[in-house]
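Only one protein chain is missing from this complex, and each of the others stays in its spot.
Each chain carries a letter (A, B and C) given by its place in the written order, and its residues are counted from 1.
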Amino acid sequence: MNDVVALTRKDFETDQTVRWCPGCGDYAVLAQIQKLLPTLGVPRENFAFISGIGCSSRFPYYMETYGMHSIHGRAPAIASGLKLARPELSVWVVTGDGDALAIGGNHFIHAMRRNVDLKIILLNNRIYGLTKGQYSPTSEQGKKTKTTPLGSIDRPFSPVALALGAGASFVARTVDSDLAHMSAVLGRAALHKGTAFVEILQNCVVFNDGAYAAITDKKRRDDTRLLLEHGKPLVYGKGRDKGIRLRGMEPVAVSLGEGAATEADLVVHDEHGAHSGLAFFLSQFDTPDLPVPLGVFRAVTAPTYEALNTQMAADARAAKGRGELDRLFNSGDTWTIAES
Amino acid sequence: MNDVVALTRKDFETDQTVRWCPGCGDYAVLAQIQKLLPTLGVPRENFAFISGIGCSSRFPYYMETYGMHSIHGRAPAIASGLKLARPELSVWVVTGDGDALAIGGNHFIHAMRRNVDLKIILLNNRIYGLTKGQYSPTSEQGKKTKTTPLGSIDRPFSPVALALGAGASFVARTVDSDLAHMSAVLGRAALHKGTAFVEILQNCVVFNDGAYAAITDKKRRDDTRLLLEHGKPLVYGKGRDKGIRLRGMEPVAVSLGEGAATEADLVVHDEHGAHSGLAFFLSQFDTPDLPVPLGVFRAVTAPTYEALNTQMAADARAAKGRGELDRLFNSGDTWTIAES
Amino acid sequence: MQEVQRPVEELESVVIRFAGDSGDGMQLTGTEFSRSIAKAGHDFATHPDYPSEIRAPTGTLFGVSGYQIQFASRQVFTSGDAPDVLVAMNPAALKVNLPDLKHGGTLIANSGAFTEGNLAKAGYRSNPLEDGSLGDYRLYPVDISGLTAFVLKDSGLSALEIGRCKNYYALGLMLSLYGRPLEKEEEDIQAKFARKPAIAAGNVLALRAGYAYADATEMFITSYRVRAADIEPGTYRSLTGNHAAALGFVAAAELSGVPLFLGSYPITPATDILHELSALKHFNVTTFQAEDEIAGICSAIGAAYGGALGMTTTSGPGMALKTEALGLAVMLELPLVITNVQRGGPSTGLPTKIEQSDLLQAVYGRNGECPIPVIAAHSPADCFDCAIEAFRLAVKYMTPVIFLSDGGIGNAAEPWRIPDPATLPRLEVHFRTDPENFQAYARDAHLARPWVRPGTPGLEHRIGGLEKDFLSGNISHDPENHQRMVEVRAAKVAGIARDIPPLQIEGPDRGDLLIVGWGGTHGSIVQAREKAAALGLQVAHVHLRHLNPLPSDLGAILGRYRKVLVPELNLGQLSRLLRERYLLEVEQLNKVQGKPFKVSEIFEAIVALCQGEPA
Partner (left out) sequence: MQEVQRPVEELESVVIRFAGDSGDGMQLTGTEFSRSIAKAGHDFATHPDYPSEIRAPTGTLFGVSGYQIQFASRQVFTSGDAPDVLVAMNPAALKVNLPDLKHGGTLIANSGAFTEGNLAKAGYRSNPLEDGSLGDYRLYPVDISGLTAFVLKDSGLSALEIGRCKNYYALGLMLSLYGRPLEKEEEDIQAKFARKPAIAAGNVLALRAGYAYADATEMFITSYRVRAADIEPGTYRSLTGNHAAALGFVAAAELSGVPLFLGSYPITPATDILHELSALKHFNVTTFQAEDEIAGICSAIGAAYGGALGMTTTSGPGMALKTEALGLAVMLELPLVITNVQRGGPSTGLPTKIEQSDLLQAVYGRNGECPIPVIAAHSPADCFDCAIEAFRLAVKYMTPVIFLSDGGIGNAAEPWRIPDPATLPRLEVHFRTDPENFQAYARDAHLARPWVRPGTPGLEHRIGGLEKDFLSGNISHDPENHQRMVEVRAAKVAGIARDIPPLQIEGPDRGDLLIVGWGGTHGSIVQAREKAAALGLQVAHVHLRHLNPLPSDLGAILGRYRKVLVPELNLGQLSRLLRERYLLEVEQLNKVQGKPFKVSEIFEAIVALCQGEPA
C-alpha cells in the first residue's frame, strides 16, 4: 500500500474539484508540489498539509495527503504542534500574504525563530484574493484597491527580509510562471532540515493581474531578475552583462565588459554565511534600480526545534528513568495516617 | 498652565508609588525619560504613554502625562489608532520583550512597516518578569527558567534585526546602566519623525540578574561593546585598538596598529544608507566573537503614516469638497415618489 | 423606443430570480433590474446568493450565483419565497434553482448554454429543455448566448467580452416583459462603462436586442405589470444594509461633530462597510485596515481614547478575536461601536450564508462580569438607524456597544427613504476640559464617566485594564471597591432600559400568540403575521432592536398572550435570554440552514400554535 517508489503525481490528486479562478497562479504551484512529493521517498500517509484561510489556503483540499484547512493566520502554530507531537511526519504549511503576514505575522516570525522543521510556502499575490481584493502587507504603496480607493499609504513588507530578520535558517523566492525554477527551489526546501520558507510570487488574475509583469515578461525579465547561485558572482542581464558590486555596504548595479567592471569586482553569493547579512542585503533589491533576486537566499544547518525537544526528553529519561505515576504521586513530602 | 519652557522633571512624576523591585533597571529608564521630556518643547498634556502588560508596562502610571496601561502586547495597535486620530500628540509605547515580541510580535512588526510616528521603547530583560520568571523570545538558548527546567531550546530574536527586517526607519539600542548613552539615544528617538524603536538592555535583578554583565561590567565592557557613531569606522576596545572589517560580506574583528589593520580597512558606520543592509549586518554581532553594538543602527527619513493619511484626506476634500450628508444621501441613483 | 401593445396581466407582486455562472454577472443584472423596477414606484426586496469561491469553474453547480428580487404594489418585506420567474443562464443554474420555482412558474432558459459539456457538468443526462421534463413550467428557451454573439459579431469585441454582454440581453428581456423603459438603463450603461466605450456600446446593443426580441417574438403571450405600490412619498434610493450602516456611521460623526475612526480587518460579509467608508475620506472619516481583528479594535480603542468615534466591523471568527479587547473597552469605559455582520458558524462555518447565532456571544462572551449593550438591525435600511443608535448609546453611556447585523441584511437591498439630515437626532458629546476637582471615574446621572481628550491641560491621567478606584480610576485592589465597580458597570448598562422607546406591537395588544423576533427575520415574520391575521388569528408581533438590556416593557407585554413564538436563525438564543429573564416557556422556531425563513415556515408555525386551521 505505501510502496513509496511507486508513488506518482496522480496519487496526490484528490476527488475535490479545484476551485481557483481559471488562470490563477495557484494551479502551477499545486502541480509542482504534486510532482515533487513522489520524488521525496516519503510514504504518502506521512505528509500533512496545514493551511489557514485564503484562496491559497484551499490548497490542502487538493492534496491526497493528511491535511487541515484551519483558521486565518494560525497554520504555523498548528503545524508546529503537529510536528512536535509527530516528528516523523513531513509537515507543510501553505499560506498567503495576508494569512502569513497580516493576521498570521506573529506565528510566522516565531516559526522562523524556532526552526521547527516545517516547509512554509507563501503564495504572494500582493492582495487579499478570497475576500475579493483588498490590499495586503505586501501590496506596493499607492495601490488602489477596494479599501484604498485613493491609494494605499502602507509600506510593504519584504517577506524574505522579515523571515531573515526573524532568524530563518532557509529562505528562498521563486515565481509561479517559471516552473523549472519553482520545482528546483521547492526541492531544496523539501530537503532542508528546519523551517524552510519559500516565497512564491503568484499572479492573481482577478484582483491583481500583472503584479509581477516586470520580472515575468519574457522580454524584460533577464534584466529585471537576478538568479541566485551559491558561490557565483551576482551576474544578470540578457547577455549576462550586468552585475552587482558594493559601494561601502550599498549595492550598485554595474555593467560588465571592457572598460567596465569585471566579474571579479562583483559580490559573490553565499547561502551558508555565518551571519545572514548577505542574504538580507539581497532581500533589499527591487526594481527599477536593482534586479529582483530569485532562488535560495540563505540555507544554513541548525538543529531543529523538534530534534532538540526529543533529545531533551531522552536526556530527562536517561537521568531520572522513565516516569512512573506511583513514584511521581509519592514524591515530595508525604505522611501516612494509619488505621485507628 | 502649559508654559512649556517651565517644565521640569518633577512635572512628570505622579503620586503613585513606583512598584518595581528595588534595584530594577526600569527605574533608570523612568528617570531618563522624565528628564528628557521637559527638554522637548512639547506641552505636558500632549504626551501620551501607552503600554501593554508586564513590569515594564507599569511605566505609564509613573508618568504625569496621559497614559494607558492596556492589554498584553497590543500597545502598538492602540497607540497607532491614537496617533492617527490625534497626529499632534507625542505618543510613546513602553513595552517588554514578552509584551512586544511574544504576544505583541505582530503589532510590533506592522508598526515598523507603517512608520507611524511612535516612540517604541522596549525594556529587554530577556525574561517574563511580572509572571515571575519564564523565558522570553529574547532569552538565550539553554536558559533554565521555571518553564524550562532543562534549559530552553528556543533560539532568541534579535529585536534590532526583527525591526530592520520589518522595515523600521529608526532603530537603536542602549543599556540601562549607561545613563549618558541612554539619554542620548532616547533624545535621538524623540526627534525622529516616524516609528522610532529603541531596545534598552534592562537588568531584572530578581529573575535574570546579570544578563548583561558581559557588556556592563566596567572591566570588560570596552572590549565587548561597540559604540556606533555615524560616519565613523567601527572601532572599539580599551585602547580603541580593535575594529571590524569585511571578509566577503562577513564581519571580522581585527586589532589595529602597526603591522595590523588600520582604521582605513574598517567598515564605516552609516545610519542613513539607502538600504538597511549595514544596519542588519551590525544587528548580527554578539559576544563572544564580536562586540555588541550600542547606539543608532539606522535612522532614515520617510513620510510618516499619519502624515500620508492626513494628506490623503486633504486631497479628497480638495477634490470632492468637504463632505455633506445631504449630498451623500442623495448621491447615486435616486427616485421620487410623489404625493398621490 | 415606444411602449409595446400586448395583453397585460396585472399582478400584486412578482418574485424573479436571475441565476447563472458567477462569471455571468447575475448580481449586476439583478441590481440593474431592481433599480429600474424601483423607479416605477414599486417597493422591493432583494436577496443575492453567491458562492464563497471567487470564480468557481464555469458551468459547475457550486459556481452558480443567484439574485432574487420581489417587487409589489404593496410594501415588500422579503425577497419572497418561491420565484414566479426564473432566468437560468446555464444548465447548472437550472439544476440548482428549479426546485424553488413556483409550480407553473415562468422559466426563461439560455438554450445556447445547454451544450453537451455544460449539461454534463450539471449532471444532466439529457437536455431538459428538450426532454419534456419541464412540462410543468411556462418554458421559454432563448439562445441568449447565440443572439448576443450575433448582434455583436461586428462590434470588434472579443468572444470573452461578448460573452460578458449576455447578461444585458437577459436584462433587456425582463425589462420588456415588465414594460419598463430602456432609456434610463442605457444611460446607466454609458455611465458605468464610460472608460470602455466599446464595451458600453456592446452592452447597449445586447440590451436593446433582448428587449426587441421579447417584444417582437410571440414568445411572451402576455406581458406583466405590477401596479405601483403606495409607498410613503419622498426621495428614495436602493441601499444594502452594509451601505446603509456606513451612511449611518458617517451621519453619527456629522451629527456629533466628532471624527469617525474605523479600524477593521476585511472579512465576509462585513467588508463592504469598510469599503464604503474608505471612499468617504472627504468627510471627517479615517479608515485603517489593520493587520488583524485585534489591531482593528485596538486601534479604534486608541482613537476613542483620543476623542474620536471609534468603531470596528467584523463577522464570526473576527468577532471571536476581539473578545479580549472588548473587555478592555468595558474597563476603560470609552465609547466604541463593534459591528458584527453575522454569518454561518461556528468557526469559519458558512461565510456567505445567513445566520443569527452570535447573540449569546454578544451578551455573555467575555471573561469576568463584562456587560455590553447589544442592538440588532431588522432590515437593510434599518442599519442606518441602528448605526446612529449605537453611537448614541456609546457616547451617552461611555461604553462599547455591539451592533448585530447579518449577511442577509448586509448584502440585500431595499428602497431607503432619504432623510433630511436636519431631522436626524443630534448626538450630544461633551469633552471634559475643567481641571477643577476632576476625577476620571466620577459618574453622571447615567453613570457615565467623563470623556477627556489627551491634550487637555491639567487633566492628565492614566487608565487601564486592572480594576480601578471608583472615583480616581487609579489601580485599586480593595475588595469592596471591586464589588462596587462590578456592580456599577452592570447598573450602567442595565440603566439603558430606561432609554429605550416603548415597543411597537403589530396586531392585537393581547391574545393567543405573540411573536418575538429580532434582526433579519423581521420581513418574514411581518408577512406571515399579516397572512395569519387576515385569517382572523389573534397573533401579534414585537421585534426587538435592543437585546441587552431588554426593553423594560417587554415583560408586561409577554404576559398578555397565551403563547409566545420566537423564530430565530439559530438553535434558540433569544429564547434562552427570554426564559432566563422572564421564567417563561416560549415556543421556538429555529432554522440553521444559512437561509432566511420562508414566510410559509413562520405562517405554518403560527397556525399550528393557534390550534386552528386557516378558516
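The working rule: contacts are C-beta pairs under 8 Å (C-beta built on N, C-alpha and C of every residue); 3 or more make two chains touch, one makes a residue touch a chain.
This is a predicted model, so every value here is computed, not measured.
The missing chain, though absent from the display, is touched by one residue of A:231, A:259, A:288 or A:321; that residue is A:321. Annotation: of B:131, B:310 or B:334, B:131 touches the absent chain (contact as defined above).
Touching the missing chain, out of C:344, C:454 or C:549, is residue C:344.
Between the chain not shown and the residues A:34, A:56, A:70 or A:115, the one that touches is A:70. Within the complete assembly, residues 17-22, 53, 55, 71-73, 102-103, 105, 128-132, 134-135, 137, 146-150, 154, 206 of chain B touch the chain that is not shown. Contact residues of chain A toward the unshown chain are 1-2, 14, 16, 43-46, 48, 50, 53, 60-61, 63-71, 74, 77-86, 88-89, 106-107, 110, 309, 312-313, 316-317, 319-323, 325-326, 328-330, 332-340.
In the full complex, chain C touches the omitted chain through residues 51-52, 62, 316-317, 319-321, 323-324, 326-328, 330-331, 342, 344-351, 353, 355, 357-358, 360-361, 363-370, 464-467, 477, 479-480, 482-483, 486-487, 489-490, 570-571, 576, 579-580, 583-585, 591-595.
We adopt the following convention: only the chains that are shown with their structure count from here on.
Chain A and chain C have centres, each the mean of its CA atoms, that are 39 Å apart. Centroid to centroid, with C-alpha atoms defining each point, chain A and chain B lie 28 Å apart. Distance between chain centres (mean CA atoms), chain B to chain C: 44 Å.
Residue positions of chain A with contacts to 2 or more other chains are 103, 105, 137, 150, 154. Among the residues of chain C, those in touch with two or more other chains are 281, 291-292.
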